[in-house]
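A protein chain is absent from this complex, but the other protein chains hold their places.
The first chain written gets the first letter, and so on, giving A, B, C, D and E; residue counts start at 1 in each chain.
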Amino acid sequence: MKILLANSNTSPEVTRMILAEAERAASPGTAVTGCNARFGARVIGSRTEAAVSAHALVDMLAEDAPGHDAVVVGMSLDTGLWAARELLDVPVVGMTEAALVCACTMAPRVGLVVLGRNNAQPFRELVESYGLAGRLAGIAALEVTPEDRLRDPDALHQPVVDAATRLVERDGAEAVSLVGAVMVGLPRALEDRVPVPLIEGIACGVLLAETLVRLGTSKPRFGSLQAPAKRKVMNLGPALSQRLSR
Amino acid sequence: MKILLANSNTSPEVTRMILAEAERAASPGTAVTGCNARFGARVIGSRTEAAVSAHALVDMLAEDAPGHDAVVVGMSLDTGLWAARELLDVPVVGMTEAALVCACTMAPRVGLVVLGRNNAQPFRELVESYGLAGRLAGIAALEVTPEDRLRDPDALHQPVVDAATRLVERDGAEAVSLVGAVMVGLPRALEDRVPVPLIEGIACGVLLAETLVRLGTSKPRFGSLQAPAKRKVMNLGPALSQRLSR
Amino acid sequence: MKILLANSNTSPEVTRMILAEAERAASPGTAVTGCNARFGARVIGSRTEAAVSAHALVDMLAEDAPGHDAVVVGMSLDTGLWAARELLDVPVVGMTEAALVCACTMAPRVGLVVLGRNNAQPFRELVESYGLAGRLAGIAALEVTPEDRLRDPDALHQPVVDAATRLVERDGAEAVSLVGAVMVGLPRALEDRVPVPLIEGIACGVLLAETLVRLGTSKPRFGSLQAPAKRKVMNLGPALSQRLSR
Amino acid sequence: MKILLANSNTSPEVTRMILAEAERAASPGTAVTGCNARFGARVIGSRTEAAVSAHALVDMLAEDAPGHDAVVVGMSLDTGLWAARELLDVPVVGMTEAALVCACTMAPRVGLVVLGRNNAQPFRELVESYGLAGRLAGIAALEVTPEDRLRDPDALHQPVVDAATRLVERDGAEAVSLVGAVMVGLPRALEDRVPVPLIEGIACGVLLAETLVRLGTSKPRFGSLQAPAKRKVMNLGPALSQRLSR
Amino acid sequence: MKILLANSNTSPEVTRMILAEAERAASPGTAVTGCNARFGARVIGSRTEAAVSAHALVDMLAEDAPGHDAVVVGMSLDTGLWAARELLDVPVVGMTEAALVCACTMAPRVGLVVLGRNNAQPFRELVESYGLAGRLAGIAALEVTPEDRLRDPDALHQPVVDAATRLVERDGAEAVSLVGAVMVGLPRALEDRVPVPLIEGIACGVLLAETLVRLGTSKPRFGSLQAPAKRKVMNLGPALSQRLSR
Partner (left out) sequence: MKILLANSNTSPEVTRMILAEAERAASPGTAVTGCNARFGARVIGSRTEAAVSAHALVDMLAEDAPGHDAVVVGMSLDTGLWAARELLDVPVVGMTEAALVCACTMAPRVGLVVLGRNNAQPFRELVESYGLAGRLAGIAALEVTPEDRLRDPDALHQPVVDAATRLVERDGAEAVSLVGAVMVGLPRALEDRVPVPLIEGIACGVLLAETLVRLGTSKPRFGSLQAPAKRKVMNLGPALSQRLSR
């Protein structure tokens, strides 16, 4: 099975980091390939950059997805996820969607730890968009940036433990999802220090993508996810243009 | 007051059509300018094209919004609206958001008439994203395309009346929003044939934008709408690159 | 355009205060007239007084609304709003409804600052009745009465700043509505001290009423807002009796 | 135990009708007294009349409630219920609230049969205001008026059976509440013709009021239901004026 | 009237305690009988034990309910309530359901005090299952076990007062339900120390059961609560086997 891990950020070092985790999580027989957005933010940190990344995602997938059995969107806001599902004939999974879905099979209510106070609200919107607001215990935002983590791998340890513990003890979370590409590896490192399951989205995404491939359902031929056809577009990348106008 | 009507479609004829309505609706002293997306679909009709349009919107606004007092997003899925609010220092209104907001001050429950069965679900998601699902009576999807309407201005009359009447009589709608750029003018043409208020988003958008300008509130300096700064991006249009990295 | 600002309180000094703000906010060409309830509380501070005020509102409107193009209900619980919409042929806007609607076009989640701890719950119910509970970040209740404010115009400054800041920092509000007739003027006075937009309902109400007049939709002829006719009533004021029995 | 059945309509014949049912439903030892609104609609049929009735209710209760152990609001929109709870020291129950509460202990989802298509929406709002929208299977509105029923006691039989059956078979109702003062007696008359429990609000209201009296909880001394005190009001009925200003 | 108080715990001392309260609360002419689960936990304190108790409840009711006019489930998680309603031809009330229902006629928002931090989440799920999440102010969990209370009747006084006060002052509860069989008697003992109504489920359950018996509605003959018939089962208690296979 071939899975494409599509990083909607433009930073190859983040791609390498999440690809390592994806390969670690994947079942035997699964090959994971990584790819990067061709334009946009190195590390997405604003609504504007996320908006750009939805385009970058479908542009990248039109070119790179053929030949793969499934796609994992490796950017934690999952921006463009439903568009990618419409565009492609293979399963697409968002990393935060996957983490939420897995967490909801572990715990009645789930907490999120996110990076950056200005990110709490966009992630709340994301959870609501999945219809899972009733399962959300709370969102704790750390004042640490992805860049801090890239510089110091351990910078997140204590803040994550503190935030997760607060979500558990005060807000009733019984599982905690560590949200963000740079959270890879932290669940393993910190599981003894938090009394409920810790997860992150890359491993969940790869495993859920495998599940969907094995289920083998077919592409929708009706509704909002049916493949677009004979669309008239201009000034898009060649693969995306061709895909939409076919 | 100067309002920019930003059409995230790339079709100038749609821009002309909605600009005429915007100018008709605007108060004395308000000037409305139209602009078109630089890339993407001529008339957005899929999730993928909508995803692209969020990028097209912020790209266009980075270049064209300076000098205006407010922006109306003239594409009915309002895609990229919150990104645009984050990016700019002036009020931004989505055309369907504006229609919903106005309808909610006219009626306890609101119906939507949309073009295309595959569009019912994305508009349901949009209403839910505004937290207004409890005010939604129903969505009726017409099997008419924007292109049909562009060819024959009256093609929508009878289907819209039938759909709106069903929303009123069966689903309890007490106002009906006609959703889509090509619906401009229809509320006036059809108001005698439907027993509850009919509205569309361009007029609502312009008037609501005027309201927000007159209120004169200031740009958020905290939270998910504060202006992005010193972002590292690549391969974006020059105005957007400059705006994000400043 | 002629707008009637209907104060469901019986206190002319509150009417004068909100009328001044309404005139300040109105567009050129809009004339605002104020009127007072003929019976009920001077300054509504209980559920019982609010219940009375719904009657006082329709009584007052039956007499005073003719000749106006729209009505703004100038009492912050918006009590009787939907009845007024049913009764009249012109648009009616509630001041807190207007503030919420405007705030929701500025911020994903909104906080309210209200006067009096016993008022927090009725305002929560009001937000829920508008279907906007999902957009509510929280409600902060000040232990200051409208009477305190009437005595000392600055009495609310520091408490409002503190409450709004808490709503922003702890509860995730990205706009704050200052609820209550005596809050007029405070958004301008305090905007530099709170990092997200501050608004109040009188200015929003007048501008939203202008919007609805300009939209020019017609009176519902079906449903729960159609005009009542040939009703049998007793012991009501002459204008209201006549209006209901016609 | 003494229960006051407060009819917010001004029609003594409706009071007599519901009083007979209330006396029939009451436990041994419970005496029920009826009273009428002093002003307002004979039979409430619009939002405006309901708005007036909230005032009529608190006016009537200020005068007539003393000496009673509980109050049942005998008008099916329950208008003014929470104000009455604030005003009085004894339990107050709304007839439709009582029917909903009882129905929810009989069935997972409940249907309502109401009189008049323009009433469907106000009752939907009422159910939502009780937080019970998730328990609502649907609302069926009959094109029969209370006046029709007053003329012909059997006029409602077949329409109610048809509507209730539709709510059961199509909408999943497993209990049906017949809403409106003129529905008294119908549950007994029709129970063999509908395969799920039928109830109406007067009997439920009296029995629930007895329950609350027997529970013997004390008047709230904090929050939105604490008794109003030292209020300044004008032009209200003497009993209500005195009660508010004490 | 004969009411069966069915304790799904296996502890006769808890049955005795709640039976005394039930007899105290019942109206004249009502006889209450208690019974115990034949298998399961002495005092249910985990999800697993609650799961077992649903079986114990229907097993016990198949044998003991005949001859009674109604059943009150005397275990605070109400586990198996809807199954019991399906199985029996007489009304069944859950003790926590009854307390919630009564509280909702006293206060717009209700707080719960429960025993054990691990119980907060199951009770949240219970409230949600009744569709009443919108009426829930919060849940406060005490670190006291039912066993502590059985040893020292006053052990709960101060912790309950503190928790209830916090629910009122911080979370906006205007009534507080003390959840758990061992809470009987506490509302009377503590009502002067908390400024809003305090209730518990046994008294509410008995009184609500009386109400349902007096309403006299008939057993559902359609839907998810119709009586099971001709079922094929094995290894169940004789009364339950016989009841299901008849």
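Annotations
Basically, a contact is a pair of C-beta atoms (placed from the backbone, for glycine too) under 8 Å apart; a residue touches a chain by one contact, two chains touch by 3 or more.
Quick caveat, the model's predicted, so the values are computed rather than measured.
Residue A:Val196 is the one among A:Leu112, A:Leu126 or A:Val196 that touches the chain missing from this view. Touch with the chain that is not drawn comes from one residue among B:Glu128, B:Asp148, B:Asp162 or B:Glu191, which is B:Glu128. Residues touching the missing chain, restricted to subunit D, are 108-109, 134, 172, 174 (touch as defined at the top).
The set of subunit B residues touching the chain not shown comprises 120-121, 124-125, 128, 133. As for the chain not pictured, it touches subunit A at residues 25, 27-29, 82, 85, 91, 93, 97-98, 101-102, 104-108, 130-135, 168-169, 172, 174-175, 187, 191, 195-199, 203-204, 207-208, 210-212, 214-215, 217-218, 220-226.
Everything below uses one rule, namely that only the chains that are shown with their structure count from here on.
Between subunit D and subunit E, two chains of identical sequence, the interface residue sets overlap for the most part, with shared numbers making up over half of the total.
The multi-chain contact residues of subunit D, meaning those touching 2 or more other chains, are 82, 85, 120-121, 125, 128, 133, 223-226.
Shown here, the protein chains touch in an arrangement that is not a line, ring, star or fully connected set.
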